[in-house]
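Note that one protein chain is taken out, while the other chains of the complex remain in position.
Per-chain residue numbering starts at 1, and chain names A and B are given in the order in which the chains are listed.
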Amino acid sequence: MSKLLIVSPSPHISSDQTTSKLMYGVVVSLIPAFAVTIYMFGIGALIVTAISIVSCVLAEALIQRYILKSEVTIRDGSAVVTGLLLAFNVPANLPWWMVVLGALFAIGIAKMTYGGLGNNLFNPALAGRVFLLISFPVQMTSWPLPIASRLQYLDAATGATPLSIVKEAVRNGEKIPDIMQQVPDHMQLFLGQMGGSLGEVSALALLLGFGWMLYRKIITWHIPVVIILSIAAFTGILWLADPLKNASPLFHILTGGVMLGAIYMATDLVTSPMTRTGMIVYAVGIGIITVVIRVFGAYPEGVSFAILIMNAVVPLINRYIKPKRFGEEVKHG
Amino acid sequence: MGLTILYTIVSLSILGALAATVLYFVARRFKVYEDPRIDLVEAELPAANCGGCGFAGCRNFAEALVKSETGEGLFCPVGGNEVMKRVAALLGREAVAQEARVAVLRCNGTCEFRPKTNKYDGVQSCAIASALYSGETGCTYGCLGLGDCVEVCNFDALHMDPATCLPVVDSEKCTACGACVKACPRDLFELRKRWKGNKQIYVACRNEDKGGVAKKNCSVACIGCSKCFKVCPYDAIVMNNNLAFIDSDKCKLCRKCVAECPTGSIIEVGFPPKKVVQEATADDINLSANKE
Partner (left out) sequence: MLKTFKKGGVHPPENKLSAHQPVQTALLPKTATILLSQHMGAPAKALVAKGDAVKTGQLIAKGEGFLTGNVHSSVTGKVTKIDEVQDASGYKRQAVFVEAGEEEWMPGIITDNTLDKTIRFEGPEIISKITDAGIVGLGGATFPSHVKLTLPRGKKAEFLIVNGVECEPYLTADHALMLEKGEEILVGIQLLKKALNVSQAHIGIENNKPDAVAHMKKLAASYEGIAVHALIVKYPQGGEKQLIKAITGREVPSGGLPVDVGCVVFNVGTVFSVYEAVQKNKPLVERVVTITGVQVKKPLNLRVRIGTSVASLIEQAGGLPEHTGKIIMGGPMMGKALGSAEVPVVKGTSGILLLPDAVSERSPIQPCIRCAKCVSVCPMGLEPYLLMPLSQQKNYDRLEAEHIMDCIECGSCSYTCPASRPLLDYIRLGKASVGKIIRTRKKP
């Protein structure tokens, strides 16, 4: 035999799942949400998304090439996902240079300084969003009107999100049943006809994407389902206690970033726990903090902060919550 | 306004005083007595924390030195005799001198001499490859070439030579800490006596196969012919399991064996390129001491 046989340790086969397939699977699952956002916010959504993806990918490539002087790994698709998710977390009329800044922060600070893919503590897209929210609070909270301002980008007519309408009104002493007249009904909320960040508006489209990711085994159901259930449970308790002051659980889970956060931001592979039990603890934590911020805090929206706070707890969760080992509990018949 | 500043100053001062008192008592209560000489000894040590002395770090070694009555059996290979002398002076005892040593790779199975019989495609780690199988060549004793030794060397004294697929010891930098000796799963490194000018004569092979088999797998293998053994005037060569070994403490660098070896498995290093076999100079024999 002239050719040399190859020798390596077992196993000799591997599954066809790869990092880039996982990442592009996420991208594919975001198609329905992207379609809805184009329908609702039109040209602004397109511009913001394109700028965000391009700047994330470029930032990663340039940092790897010129600062770290390491191999450029933009082909794994993780920067594309970060870019897409960052865009989905900002309003469609955000000026382009703010998007670029957000992308730079997400990739440069939240991802690369920790050592790149797999080492970051915080979800890069969310870190970028929160950075923008704190730096440019006005631009980050003026939302283009859905459908009406499809053809405008920066000069789009703006309105408030249902959540901020409710928060403001409750603060002014109005009753929930009256406030509900001012916001879109539940069906509109479910389909996505409301003001908000690019990707967070349509629960339906996000649920479709969730289904796809489950089918492709990119994520498991635990984190999204538990977050939504725990938010429903905690807002439900408050609602039952005082339905005049607190919005219904259904309103809470259909508005703001709950769906986007639960399905896409909290499930980020790198920054979520490794065990099933850990995932559930993490998800319940996100649920509680979200509700606390929404109901008692200064911001109408709390999902992003809740996820980032729980991101910081993940190493602890991984350290102390272990999978149940085989043979740990002896069941002797 | 003025009152606020006053309150602040007063309350902070009280807080500070309280903390200081607590810290003082805690420090008293939990004070551990340490021989002050440990610090002094540690200061003399090279601070490489390489583990060459057999202890986890220089601090542990310093503790052991202070505790030990005579210092017998305790030696810092990195610092060498000079450091040991200073330490001994500190502790008021006689220094235990040791001959300087240097790591030597006992394999010369380069890509050229040792044809590959298969291709390894696992992790670049000798430990993993060696646990898996015999290696990429027919020789089951030789260097695997995956660089575990390079990885563990704290002194930048080991490098892989891409031309030969073997690691090369930089004798100038080598401190004989023994990390590579421990890391090599094939046990190919030996700490040999360090000669002046880093001269060295050794059998660069550990193959215990019968001559024919060994030669088939590697053209520079020791075939156990015993010719070197017979020619050595100093009884420095031992034959064992089809393999010759030159004891560096007995060897006088006479180089008689080098000419005898039919496969060229005995290697001479650091000699001027001379064809004629000559007697070792007095210099070589006596000055095997420290690095200058």
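In the analysis below, a contact is a pair of C-beta atoms (placed from the backbone, for glycine too) under 8 Å apart; a residue touches a chain by one contact, two chains touch by 3 or more.
Note that this is a predicted model, so its numbers are computed, not measured.
Note on the undisplayed chain: of the listed residues A:L207, A:A233 or A:L269, the one touching it is A:L269.
Checked against the full complex, the candidates A:R65, A:K175 or A:K324 give a single residue touching the omitted chain, namely A:K324. For chain A, the residues in touch with the chain missing from this view are 1, 5-15, 17-19, 21-22, 73, 76, 78, 116-119, 220, 269-276, 318, 322-333.
Considering the complete assembly, chain B touches the hidden chain via residues 117-118, 121-123, 125, 127-128, 131-136, 140, 209.
One rule holds for everything that comes next: only the chains that are shown with their structure count from here on.
Averaged C-alpha coordinates put the centre of chain A at 53 Å from the centre of chain B. Residues 4-9 of chain A are the ones that touch chain B when the two sit in their complex. On the chain B side of its complex with chain A, the touching residues are 116-123, 128, 132-133, 136.
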